[in-house]
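Structure provided below as structure tokens; questions to follow.
Yeah, one chain of the complex is gone here, protein chain that is, but the others are all in their spots.
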Amino acid sequence: MIAHNLPALQVVLPLIAAPLCLLLRGSNWPWAFATLVSWAAFAISVALLSQVLDSGTISYAMGGWAPPWGIEYRVDTVNAFVLLIVSAIGAVVLPYARVSVGHEIPAERHPAFFTALLLSLTGLLGVTITGDAFNLFVFLEISSLSSYVLIALGRDRRALTASLQYLIMGTIGATFIVIGIGLLYMVTGTLNMADLAARIPAAVDSRTLLAAFAFLTVGTTLKLALFPLHSWLPNAYAYAPSVVTGFLAATATKVSVYILLRFFFSVLGTEYTFERLTLEQLLIPLAAVAVLVCSTVAIYQNDVKRMLAYSSVAQIGYIILGIGFVSTTGLTAAIVHLFNHAVMKGGLFLALGCVMLRVGSVRLDAFAGLGRRMPLTMFAFVLGGLSLIGVPLTVGFISKWYLVQAALEQGAWILAIVILVGSLLAVIYIWRVVEVAYLRPPPADAAPVSEAPLSMLIPTWILIGASIYFGIDTSLTVGIARRAAETLLGVTP
Amino acid sequence: MDIPADIPGLYNYWIVVVLMMVGFYVVISRTNLVKKIVGLNIFQTSVFILYISMGKVKGGTAPILVDHPVTYSNPLPHVLILTAIVVGVATTALGAALIVRIKEAYGTVEEDEIQAMEPDE
Amino acid sequence: MSGATAIILTLAIPLIGAALIALCGRWPNLREGVTLVTAVLLFLTVISLVPEVAGGGRPSAKLIEMLPGIPLAFEVEPLGMLFGLVASGLWIVNSIYSIGYMRGNDEANQTRFYVCFALALASTMGIAFAGNMMTLFVFYEALTLSTYPLVTHKGDEAAKQGGRTYLGILLSTSIGLLLLAILWTWQVAGTLDFRPGGILTGKMSDTALAILLFLYVYGVGKAALMPIHRWLPAAMVAPTPVSALLHAVAVVKAGVFTVLKVVVYIFGIDLLRDTGQSEWLMYVAAASLIIASLVAMTKDNLKARLAYSTVSQLGYIVLGAALADSWGIVGGAMHIAMHAMGKITLFFCAGAIYTAAHLTEISDMRGLGRRMPFTFGAFLIGALSIIGLPPFGGLWSKWYLALGALEAHQIALVAVLMISSLLNIAYLLPIPLRAFFAKSAESVSAQAAPQQGIKEAPLPCLIAIGVTALGCLALFFYPTPILQLLEPLVAR
Partner (left out) sequence: MRKHLVLRVVSKLLMPFILLFALYVQFHGDFGPGGGFQAGVIFGSTFILYALVYGVETARRVARDWVLRLFMITGVLIYIGVGYVALFLGGPFLDYNTLSAHDPVHGQHLGILLVELGVGITVAATMVTIFFAFASRGRG
């Protein structure tokens, strides 16, 4: 019974856990419960992925209503992989949350915090798993609303304005998406994605479809913070509680990228999106500018969290660049970078959370002398940073390898150079932190600082360790990413 | 397509577009956060109308189960938009709650004044 | 011990050594004992590979398939064997020297120093025995990163600045150019394995070959070809054993080794010679060699002068590679060993002078030879070897390089080699000569007045200096093993 209902359980397990979490009292129970649920969700996603890899796409009819009338949950290689990323990050971040959240958020808000975190997880998983366009919007809003709440719980009062800014931008983005979905419905009379994909080729000349395409493009790129529409992201990540930054940075934009992949490759189809409308001519320049400009901006930040947030925008540029190549290699690079970036950026933000816990600030000056005082945390940061730079034997290198290869395949030398220049800019901003941490002595009046507790170090190191391990043994990640890319492009492997 | 005939014939879409642009303009141009949220609401409302008017079938009645077959309007967009309205309410409530707390933290709901209070970045 | 095990051991021994050193941080004697034992074990393991390689065998090992078709794999061939021998052998000497130097100067963070040193050696072994370009690249970057803490060892503003230049140039060239070159190669050839005769024959146009060669040569920032040599003088802020590591044992040698490896096994000598696309590199190398010598003459800081001398000497090796004929390659490869031996002697002496007399400027060293006769005697030997005078090893490599130039009908380059040797004389020989024969400068007498007479550096330093100086001499009399080792490279 359970094996059969896994797609539903993936979403409804955290969904039912969220209100239950509100009922729990005490300082640790909500956390313990949420952690257990996140682990269960992770186990489910692993099972789903292995099912998909073994036996192909799974289709699950909600409430027994057969698609295309009812809501269908549809799991193929692409979203099984994204599900794995999201739930894995959730499962790693939650154990970390106990100490960090206990430190950063007042105790009476803990049940609400974990409820919101579980809802956010539910929303992200739901967006990924659903095969129904409107359902996607609903889950998108569930995850967005809960993440606005999570961000607003940050200690700094700027968290409030950042959250409101995100709320406004996010709502506009989601509304654009829902308009796009509505227009698609108008053209085809269906909301089921597979059904949409089957009916769209008959309507390619319709102006309504063109409008739907435009709204979807703007909506998704806003949600995933592509270059000119990224202004909400740095503040939101910089002022959110550490756990939230780690979780959202690793998952939220990834899921938005998934929406883009799903709509443009599966639903609208590559032929319409790229051959007829040449979306790549829009995506590639924007992505290239994102890589260069945002990496440069990151260099000038004095708040390390904000610096990494800008770096995230640049990394999203890489992903979009990979998508823009519209080739198996390019898509493989993009999908594998979804995973790789989630792992390394998650690890980096968690390391920052450790610094926040012990030092109370993540401004650059606060890092002075930390290399000696918090050796494990800072070493994790260095390794994560190296991965961001793309040093071999880290996941960052694997992503760059495939990206540059995809660029060279198309003879796009300029883009290959852009990608590498982006790495060099990463060297600069990462090394600013490293120099301060290792070569600047701590200020004389600094309070003594000890290493972060194990409950935070272990999750940090799990992510950092993964970013090394999957940089050496890539058969799993690249293998799945390649299959996913082939699925999206409709190439039968 | 004959453009002049479109204007009255597709008047619902014109309303949608006008509402949308009004809402969007308010979000962009106002510095008062409350007005921004109101603008956002108008913006979302335009989408509700888009969906609802889309489901209308000429001469159709309300989609309620009756014994004899009649033409009825497409119920699906209504159901969908019910969800969207709930989402809109939640967004507005959350936005308003945030503004209340911003007011408590900064003593103002004017965006430019808030920005002036935060020195750098 | 089979070849594969030995290869894995050459990586594992320094890594395990590094871990042990870190654990023994509290007991300096034990820590340094571990360093020495590790170094000796490593050297013995490397030696155990020699018979098989000399007999024409190519021991290989494969760790893991990193990317489809690109495993982390190792294969020992003559060039790598030579480089591995030089690096692991000199590590022993360098460790002995380090003990004296670091204790003599009371340096801080000694544990980190020894750990990073061992890590750097592990990376070097990886470079030496890499079986494909990707593996080489991986360890190349590992070497850059593991030496960064060594370069910035002092932790002050100058060290930070030096470290920034060091890392900045090495990482940006390797990521910006070398990685691009590797990807291009992969794109064109579909493999990155090192194969005799190269993997690019018939796959690229001539112009593309020249561009690819440019990417490789300038991507390998460690080869310090002008104008990307800036990091080498900048890294002079490091303690002397580190300078020795950079200049003689590992880093720059890894650079020129990579260039040689690329020329021989990626491009293939025949391809480059037939297409003539490496000709530009000869002139660039020649220019680099002369200009660096001229700059060296203007430097008064001893280590800076030696640094520019290294830049110039690296030009020889790149020139050898660019000649793309058998003698050129042999000369270049030999020069790796010869220059390593000579330059490490010079650096050890510079460090000894700093430890014993705290002097860094050449003009202050007048008359110092009478107080440190042993050190300056060794310096003279090292200098003569670098210059290429008998009876020291440096003669042979220059000899073969000149032969190579002749074989390539590049009379101008022969002239360049000769001029450069003269310049070497001009900037190296005056140092020991003035130290022995000139009158002491005021500054020296002021500092050294209380205790005239002989005052040498600590004993471990002297032992190390003696060993390397003798090594220069030995290499003159016994170059045959090296030649025999390198023969298969050019026999085809």
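Per-chain numbering from 1; labels A, B and C assigned in written order.
One rule holds in what follows: a contact is a pair of C-beta atoms (placed from the backbone, for glycine too) under 8 Å apart; a residue touches a chain by one contact, two chains touch by 3 or more.
Keep in mind that this is a model prediction, so the values were computed, not measured.
The chain not displayed here makes contact, within the full complex, with A, B.
Here the missing chain is touched by one residue of A:V12, A:A32, A:L424 or A:A446, and it is A:V12. The chain that is not drawn here is touched, among residues B:I15, B:V34, B:I49 or B:A97, by B:A97.
Only one residue in the set A:M62, A:L357 or A:V449 touches the chain that does not appear here, and it is A:M62.
Not every partner is drawn; the one left out touches chain B at residues 62, 64-65, 82, 86, 93, 96-97, 100. Counting over the whole complex, chain A has residues 1, 5, 8-9, 12, 15-16, 19-20, 22-23, 60-64 touching the chain that is not drawn.
In this section, only the chains that are shown with their structure count from here on.
A separation of 44 Å divides the Cα centre of chain A from that of chain C.
Chain C has its Cα centroid 69 Å from the Cα centroid of chain B. Every residue of chain A that touches chain B in the complex is listed here, in rising order: 134, 137-138, 141, 145, 148-149, 152, 157-158, 160-161, 163-164, 167-168, 171-172, 175, 178-179, 182, 185-186, 191, 301-303, 306.
Contact residues of chain C toward chain A in the complex are 64-68, 72, 134, 137-138, 141-142, 145, 149, 152, 155, 159-160, 163-164, 167-168, 171-172, 175-176, 179-180, 183-184, 186-187.
Note for the complex: chain B touches chain A at residues 24, 27, 33, 36-37, 40, 43-44, 47, 50-51, 54, 76-77, 80, 83-84, 87, 90-91, 94-95, 98-99, 101-102, 105-106, 114, 118, 121.
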